[in-house]
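One protein chain is absent from this view; the other protein chains keep their places.
For reference, chains read A and B in written order, and residue numbers begin at 1 within each chain.
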Amino acid sequence: MAAQPTIDTQRLDAVLGAFEPGDGSALIEALHDVQSEFKYLPEEALDRLADRLGVSKSRVYGVASFYEGFHLEPRGEHICTVCMGTACHVRGAPRLLEHLEREIGIASGQTSEDLTFTLEEVACVGACALGPLVIIDGKYHGNTTTSHLTKVVGKLKKD
Amino acid sequence: MPVQVKINGIKMSAEPQETVLQVARRSGVHIPTLCHLESVESTGACRVCLVEMKLGGKTQLTTSCNAGVEDGMEIMTDTPEVQKHRAANLEMMLGRAPGSQKIRALAREYGVYESAYVPSEDPAIPGCILCELCVRVCEALGHSALAAVSRGGKKYIGTPHDKPSESCVGCGACAEKCPTRCIEMTDTKKTRTIWGQTFDFVSCETCGAPVMTVRQRTHAVETKELPEDYYTTCVACKQKNLAGRFARVGS
Partner (left out) sequence: MARLQSTQQLRQLKERIVAEKPADRRAIAVCAGTGCKAFGSFELVEAFRAELEKQGLDKEVELRPTGCHGFCERGPLVLLFPEGRLYQRVKTDDVPEIVEKTIKGGEVIERLLYEEPGTGKKFEKEEDIPFYKHQHRLVLRSNGLINPSSIEDYIAIGGYEALGRAFEMGPDAVLGEVKGANLRGRGGGGFPAGTKWELCKKQPGDLKYIICNADEGDPGAFMDRSIVEGNPHAVIEGMVIGAFTMGAREGYVYIRQEYPLALERLNKALDEARQRGLLGEDILGSGFGFDIKVNRGGGAFVCGEESALIRSIEGRRGVPRRRPPYPAQKGLWGKPTNINNVETWATVPLIVAKGAKWFTGIGTEKSKGTKIFSLVGKVNNTGLVEIPMGMSLREIVYDIGGGIPGGKKFKAVQTGGPSGGCLPASKLDLSVDFDTLIAEGAMMGSGGMIVMDESTCMVDLAKYFVQFLRSESCGNCTSCRDGLDWMHSLLQQVCAGEGTMELLDQIEQIAETVRVSSLCALGSTAANPVLSTIKHFRDEYEAHVEQGRCPAKVCKSLITYTIDADKCTGCLVCAKRCPESTIEGEKKKPHRIIQDGCIKCGVCLDVCKFDAVHVE
């Protein structure tokens, strides 16, 4: 685990300021907001969030780690998300995932050392007609193939 | 209004807020438990307290530690079905905690000697059955230093960010209540090491034995508004002192 970069406290204050002090029920919404600000949930932000909402740090950590949508580590510049829904599975998603693991050189769920890529799975985005589907930096690549992914990832590597 | 239930065919009257386990124990019926403690909330984690419950024409298995009694419930605590699934759950737990005497002994009662189950994730704490009793105990004591982290097969017990926690006072309650005794805690005469940090003990003024950790005392003094020098003697010496005083009064 790499040391986490320091974060901009002003930005954090702005996010936390929107929540009532002591309102523990806002925890998950607050985690979403912190994450949209920093793209992940920095340790310091979690601890400050705990203080703001008046809940224990262990509860914040337990909750943040429970949900797949929250990231506790910094993420890559490019995010490749492979849909692993059933429709995509029967249309060959596992092979695409393995292919991306090889192309990018990281295992699913990981971020490359230089923070260029994050490779992850999503349970289903509900765009089953497009299966198998890979989302790269927010763009949906539907009915995709290993060759197509090689091309897209290759371009990102060069940038 | 009390409700009427039957446990192993014997009629019992129970308060509606009671659990099946409480009523069973009150009537002298033994049900094994691992993750249950009267003083904390029951979560139904270990599944070993399973019983067969008949209600409204439906029969099903349920955990007794967290099932409230309902009028007309018929509970059977030792049917072949119950035994079979207690055994299966115990086999899984034995796979996680092969070194735990308690689990091993209980499993043996159900005919399970070895476990074929090997968890696919390396455990963060070897021997932990993930029952979260430690977490609940710690929270009940007002520290909330521990958390269940992640979920599913990846779940483990840890401190926030997996670093020494400032809320941990080193009381050791988690280690003591843990059914598999898997939480590492090392005491010396002067210190206790647990969850990645070492705490100094307050030493007994009389005999020098550890009384509690300094942080534990600070916490107690603050939350209970006690005089700063409240905990200065160990329990044994305190009793001795008291006994001495009574002896003097008596003479």
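One rule holds for everything that comes next: a residue touches a chain if its C-beta (ideal position, glycine included) is under 8 Å from a C-beta of that chain, and two chains touch if they have at least 3 such contacts.
Worth saying up front: this structure is predicted, and the values here are computed from it rather than measured.
Chemist: Could you tell which one of A:27, A:45, A:72 or A:153 touches the chain left off the display?
Modeler: Among A:27, A:45, A:72 or A:153, only A:27 touches the chain that is not shown.
Chemist: Which residue among B:99, B:119 or B:244 touches the omitted chain?
Modeler: B:119
Chemist: With the missing chain put back, one of B:11, B:26, B:108 or B:154 would touch it. Which one?
Modeler: B:154
Chemist: Please identify which residue in B:67, B:125 or B:183 touches the non-displayed chain.
Modeler: From the options B:67, B:125 or B:183, the contact with the absent chain belongs to B:67.
Chemist: If the missing chain were put back, which residues of subunit B would it touch?
Modeler: Residues 43-48, 50, 60-63, 66-68, 70, 81, 84-85, 88-89, 92-93, 95-96, 116-121, 129-130, 132, 148, 150-155 of subunit B touch the chain that is not shown.
Chemist: For the chain that got dropped from the picture, name the residues of subunit A it touches.
Modeler: 24-29, 31-32, 53, 55, 59, 62-63, 66-70, 84-87, 89-91, 95, 98-99, 102, 122-131, 133, 140, 142, 145-147, 150
The rule we apply is simple: only the chains that are shown with their structure count from here on.
Chemist: In their shared complex, at which residues does subunit A touch subunit B?
Modeler: So the residues of subunit A touching subunit B come out as 43, 46-47, 56-62, 65-66.
Chemist: Would you pull the subunit B residues touching subunit A in the complex into a rising list?
Modeler: That would be residues 135, 139, 144-151, 159-161, 165, 167 of subunit B.
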